[in-house]
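With one protein chain withheld, the remaining protein chains of the complex are depicted in position.
Up next is chain A:
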Amino acid sequence: MQVNRRQFFKICAAGMGGSSLAVMGFSPAVALAEVREFKLLRSTETRNTCPYCSVSCGLLMYSLGDKAKNAKLNIIHIEGDPDHPVNRGTLCPKGAGLLDFVHSPNRLQFPEYRAAGSTEWKRISWNDAFSRIARLVKDDRDKNFIAKNAEGATVNRWLTTGFLAASASSNESGYLTHKVVRSLGMLAFDNQARV
């Protein structure tokens, strides 16, 4: 007796002639001819986490396209993940609009700079953006860093700059964010976008 219950069931064109369908007196010929006109369409469903708030609802993102063939995946639909224990398939109106967020023509794709008093945004390079941010952060920290308080106790704090990170980050990026921000002495630090 065959005891392997983990077998496969090969249903293929070559085997149709000997299948139960054929030996029961039905012809698979028309169906097999029809198959030649059909083409397969590949899609994926991917789990993700809503980027907006710290409730961190589970998402299912549906996309079309073949990653294996290096084609760009196109996200066609986003809904709440029914298996997720937090939101059980539901989403708030903001989360339900995520598809438009992903495909928004206004999405920021490169650093831009608006000079004080100007109304115009100018595209700048990543290098310029990093250098400018680093310069301003260092200048502000050098000017306002408090090493000791009035009683002379070491406090090493920097109160004039705050940091806003993302509530849906992974543990790893949360750890890195904390290390960077706290080692600078920064106290104002928030991970929740306050829906």
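The rule we apply is simple: a residue touches a chain if its C-beta (ideal position, glycine included) is under 8 Å from a C-beta of that chain, and two chains touch if they have at least 3 such contacts; residues count from 1.
Here is the rule we use: contacts and distances are computed from a predicted model.
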Candidate names "Acetoin dehydrogenase", "ABC transporter permease", "ATP-binding cassette domain-containing protein" or "Protein FdhE homolog"; UniProt protein name, chain not shown: "Protein FdhE homolog"
Residue in contact with the excluded chain [from A:R47, A:H103 or A:K122]: A:R47
Missing-chain contacts mapped onto chain A: 1-26, 28, 30-35, 38-47, 60, 79-83, 87-90
